[in-house]
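Only a single protein chain was left out; the remaining protein chains are all shown in position.
Letters are used for the chains, namely A, B and C, taken in the order the chains are written, and counting of residues starts over at 1 for each.
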Amino acid sequence: MTAGSTIDPNHPAFAHIPVWVQEKLSPKAVETIKKVHDWVENECIPAEPIVKAQIELDKKTEWKTPKLIVELREKAKKEGLFNLFLPKSFGDLSPGLTNLEYSCCADIMGKVYWAAQTMNCHAPDTGNMELLAKYCNEGQKKKWLLPLLNGETFSAYSMTEPDVASSDATNISCRIEQDPSDPNMLVINGRKLYGNCKWNAELGFYILMACSDPNNPNPWSRHTMVIVPKDTPGFRMVRNLTIMGYDHAPEGHGEYLYTNARVPKENIILGTGRAFEIAQGRLGPGRIHHCMRLLGQTERAYELALLRATDPAKKPRGKLIGAFDSNIERLAHIRMTLDALRGVVLNAAHTMDVRGNKAGKYAIAQCKVLVPAQCAELIDECMQMYGGQGLTQHTPLPEMWTYARFVRIADGPDAAHRHQVGRDEIKGAGRVRERHEGYRERYRELCGKWGVEEETFGMPRDGSGSEKAGIMRTN
Amino acid sequence: MTAGSTIDPNHPAFAHIPVWVQEKLSPKAVETIKKVHDWVENECIPAEPIVKAQIELDKKTEWKTPKLIVELREKAKKEGLFNLFLPKSFGDLSPGLTNLEYSCCADIMGKVYWAAQTMNCHAPDTGNMELLAKYCNEGQKKKWLLPLLNGETFSAYSMTEPDVASSDATNISCRIEQDPSDPNMLVINGRKLYGNCKWNAELGFYILMACSDPNNPNPWSRHTMVIVPKDTPGFRMVRNLTIMGYDHAPEGHGEYLYTNARVPKENIILGTGRAFEIAQGRLGPGRIHHCMRLLGQTERAYELALLRATDPAKKPRGKLIGAFDSNIERLAHIRMTLDALRGVVLNAAHTMDVRGNKAGKYAIAQCKVLVPAQCAELIDECMQMYGGQGLTQHTPLPEMWTYARFVRIADGPDAAHRHQVGRDEIKGAGRVRERHEGYRERYRELCGKWGVEEETFGMPRDGSGSEKAGIMRTN
Amino acid sequence: MTAGSTIDPNHPAFAHIPVWVQEKLSPKAVETIKKVHDWVENECIPAEPIVKAQIELDKKTEWKTPKLIVELREKAKKEGLFNLFLPKSFGDLSPGLTNLEYSCCADIMGKVYWAAQTMNCHAPDTGNMELLAKYCNEGQKKKWLLPLLNGETFSAYSMTEPDVASSDATNISCRIEQDPSDPNMLVINGRKLYGNCKWNAELGFYILMACSDPNNPNPWSRHTMVIVPKDTPGFRMVRNLTIMGYDHAPEGHGEYLYTNARVPKENIILGTGRAFEIAQGRLGPGRIHHCMRLLGQTERAYELALLRATDPAKKPRGKLIGAFDSNIERLAHIRMTLDALRGVVLNAAHTMDVRGNKAGKYAIAQCKVLVPAQCAELIDECMQMYGGQGLTQHTPLPEMWTYARFVRIADGPDAAHRHQVGRDEIKGAGRVRERHEGYRERYRELCGKWGVEEETFGMPRDGSGSEKAGIMRTN
Partner (left out) sequence: MTAGSTIDPNHPAFAHIPVWVQEKLSPKAVETIKKVHDWVENECIPAEPIVKAQIELDKKTEWKTPKLIVELREKAKKEGLFNLFLPKSFGDLSPGLTNLEYSCCADIMGKVYWAAQTMNCHAPDTGNMELLAKYCNEGQKKKWLLPLLNGETFSAYSMTEPDVASSDATNISCRIEQDPSDPNMLVINGRKLYGNCKWNAELGFYILMACSDPNNPNPWSRHTMVIVPKDTPGFRMVRNLTIMGYDHAPEGHGEYLYTNARVPKENIILGTGRAFEIAQGRLGPGRIHHCMRLLGQTERAYELALLRATDPAKKPRGKLIGAFDSNIERLAHIRMTLDALRGVVLNAAHTMDVRGNKAGKYAIAQCKVLVPAQCAELIDECMQMYGGQGLTQHTPLPEMWTYARFVRIADGPDAAHRHQVGRDEIKGAGRVRERHEGYRERYRELCGKWGVEEETFGMPRDGSGSEKAGIMRTN
């Protein structure tokens, strides 16, 4: 049973959700979306400058989750707004939302950078929780997964490397080896980028992908995933990485150095050499959570542009900014493009719901290529409408742009996703070619029937090799 | 009951239809889509050069529907593939497809420019049939609508003018007046562009929008729609208009001169001065039929690009064109953008199904702005992959590009649609502003609670006028 | 001596020529530019529809140069406006203009598609004349070059092939062989695209590039250039190729079939196997003549857009089209982009003047990549400002767009030029790397001096291989 008919289409939580999606929402989802909406409107948006102030203050001593967010996390947990992303397979822990339904929630969460965190729905913990739930043994789950689910700690994912082209993960070179002095221990050496920042007081552990068997003839069996506790000796953070200048405190992004770092063998996930198997399994809805949130963020950027366009104090050449038709068209362009991108994300979520993650692979790539790049452009247009102010901290637009720009490379640069899709398409070109060759035969029949001389376009008629190759038009 | 589960997702008629749409297709629609698919694959694509040859031959004597199409129309009628676009309100004549279902059919029809015509689903007749069905009296319906439905004649729509900015239809200046010498007759004087070509032997009549009462204080009551039979004396075609050089025979696009042309008063539709009322009613699904077909056309352009990329005879620098990663990424870009546009069109169709044409207004504009411009770009990339050949008649790509370019101005240039959407958005900005003002109050509360000094960004704190205007951030 | 100071900067022939170019014009060049300007303004632009009418009439019987153009060619010859492109090396035949000066002339000629032809400055004859002058023996020159210079005949260049990827010319497969039955004759077999149309009555001969020695280990010595007279038996035109639907009569573009076509051996240019040597020599200013003319053509498109913007009869929503700020900005965008492109072309012309054709290679590629694609976009924007009329024969804009689009592939698709430049840049990256490695040493010195700890970014400090590789920042 769905609740499509009970939704008020003017309610701001639903106004930009396509009809086909509204029709599919369960009553529980409708209620949850409304709650998330109210939560973000009342607890997050108005609190933004306070969180900012708390972070700045905290940074003077220690990087940690700001008090306001800590309080909201407690409250969200009590109100059932925690771990909304968890699919049904998590049993009681799961709120039972479909990916499509969760997408509507995440869209709203995106309006504030840290809102997802108040509901324990933030990256990379969401992906990590799914990974741990899927591939850990019971002991590992109890030790590492449960505290995450309970919101008692945070985790990082550590894969990117500075020294190789790690967007092609078979290149990953950070070494993990048997400790020669202790059969129960492993030794790690290498460098990593982009795990969350170690300065973060609440961070508990890292899921590391490293090379355990560089000479294995199968390049997909050379790597292993292992859990690295934060306080592991020999594991050092070189610096916090800024993203376009932002430190993204308190989560941050670390640059790491492993120098004979030792971790217990029991921290291996699934088994030695099985990192790619796990990585494959991680390729699910979590891959588009960023995209979902970018929609809401761009929605908010658009609202700010609308406000600027109608600000009675801003009248260049005597008219409201929104009275200039270039701006009228610009707003329309943003509105329409954003909604088209929303359709792409929702379609991907639904495809995974119905057909599974593997079938959704193309739709995921489509999100990752189209959404971040275009959202960044849309937000940029909103910024420009604010003139000089648009680039300053007077608006959240610069941080929004930066987040969108970041997602263009997070989980792989867009070129890598285009490449994957393009190769799959070319692999499937044989079926298309076959169909087109059928046209030629039928064309000849029809030429006979209608007494028309057969045309060739740029190819010999003698049936030589290039004839098939040269199929263009229809013959 | 839907047939989603019975669809083979690899069937080429469904492979690019989103899951959510597949789920909504009735068994009858699934069957119809398959039939349309087979029809286009077997009867249309392979027949393209034959139709082209017949048209060229015919043009030497008379512009008329080529024999192959005439035969296909007869056959389509027998096989129940005629008038597929007709909504249920047409009773038995209607095949009972929803807009969403018809969209899947039209998408496929789009693969060949004239395929829609073989099924009597071509513009402008589809829009005209809806108009006549909705606004004509019984006598008019019998005389003008029935022959169209039966496929016995064709019609034109005549609105654009060369002498004024008719994209703003209140400017339309072609005059229609009472004939001083005959109370049952009207006299028309003026110039029109873009009604179909009079040279077309089968064309029966024009639906003309003209100015009957230029001094009416209400600009929306100054115009009248009237049926003008082709052989009306005083009604002359000055020339056939080419579109980017194409004559589009045998339909064509005429430039017309009315010099004291006389038509019977009984040909007025709905009533004098009610043209805008009718024009409003015409703003339904027919407005996106072009966009639906552009999808299929771009799909076919993409298939041609795939073939070129894998043509074993074409190896610049020794590699297949599709072995260059720039082309791999290009193909992926086309595939993904095209599918995103398909989502936009299907969403518009479904929105009209569920919420009605009026609620679909925004989604229609979204189609008209995003689809033609982007499809033209995608087809252009396909052309470029064919090198010099791409621009010649060796491929249908130049005609495809031209059609997409044409739709960017048909039914109004895209700027006009952006303008309409932008103005509506600005009208609704008040609600957004209200919400944002709520943030400010809540922010103050939270400042109190957390002991944080209230921040102002670029605005005085004294509550003066610009404070509200200046709401940016959240406070 | 230059005439820069004597130029009236408001004269329409000079208004958009940069100051630095004006300064370099000789008095003779200034005078010639003015004459070309008056010629195009008085003899060409107003005659456009007449030429069109004459061509249409001629086509019913024979494709030939329209009478008006024939007359203008006679007149231009008398007035010294013939063969303006000829460099000084042609002696008395040359008007003595630099490439830079000729560029200013060609820019103006570009306003009308056929204006260059009235001055015998049209492609492909300009390139062919240079080729023949440079590589033919005296007998060949007398027979083939002189009639071209005198304007008594026309020529074609035949290189592109339908069956291979001929943008990589080493793939050219059309075969030229010794005639086994006659030692003085050659036999040709193969297919060609894009030589001018044989239907053109005045066309005299083709310069053909074909494969004479497919097994030569040096791929650059396998091909030969030969002159093929139009009436050669065994040489057949399959069809005239249209470009985006335009037949480009009377020049046209042919698709050709050679079936044992026999030409005298004496028609070989320079020598067997030396086609690439000749092709290299052809890579001079002639390669950017199209780009020069595209500037003038886009200038005229822009003028038409300005006229539309200020047309008092066109008032959507009650205002001139040019009163909408979106159009004001659009016009500025076109104006500024066009002038930037003009700077690119003029710079390329001047670079060849001073440094020679080889040094100008990069600047030529820059023209070919930037100018056609961007001019096509600019013209497209002008078209859109005309609404529905913009795509019809009411304006010359569709033909202009098509010409710009054509030049994107003429003499190689833009991707090929980008590829060439990119590879050259990568070849030169060693020097850049060396310089950057110098920064590192200096940085270390400065660290010492200022007592700052050396930073490493994503690289080990141990001097291992990746250190040099990883140079990013400055250290």
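Note that in this section a contact is a pair of C-beta atoms (placed from the backbone, for glycine too) under 8 Å apart; a residue touches a chain by one contact, two chains touch by 3 or more.
Please read all numbers here as calculations on a predicted model, not as lab measurements.
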Per the touch definition above, residue among B:I33, B:L97 or B:L193 touching the missing chain: B:L193
Among A:A133, A:L146 or A:L391, residue touching the chain not depicted: A:L391
Contact with the hidden chain (one of C:D58, C:E277 or C:D311): C:D311
Subunit C residues that touch the omitted chain in the full complex: 9, 12, 18-21, 23-24, 41-42, 45-50, 53-54, 67-68, 303-304, 306-314, 322, 325, 327-333, 335-337, 339-341, 343-344, 347, 350-351, 354-355, 365-366, 369-370, 386, 389, 393-396, 415, 417-423, 425-426, 429-433, 435-436, 438-440, 442-443, 445-447, 450, 452, 455, 457-458, 465-466, 469-475
Contact set of subunit A toward the excluded chain (per top definition): 160, 162-165, 167-168, 171, 193-194, 239, 241-246, 253, 255, 313-317, 321, 326, 384, 387-394, 398-399, 401-402, 405-406, 408-410, 413-416
Footprint left on subunit B by the chain that the document does not show: 162-163, 191, 193, 255, 324-326, 329, 457-460, 466, 470
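Operating definition for what follows: only the chains that are shown with their structure count from here on.
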Chain closest to the assembly centre - both centres taken as Cα means: B
Whole-Å gap between the CA centroids of subunit B and subunit C: 38
Between subunit C and subunit A, distance of the C-alpha-averaged centres to the nearest whole Å: 46
Touching two or more other chains - residues of subunit A: 325, 329, 457-458, 466, 470
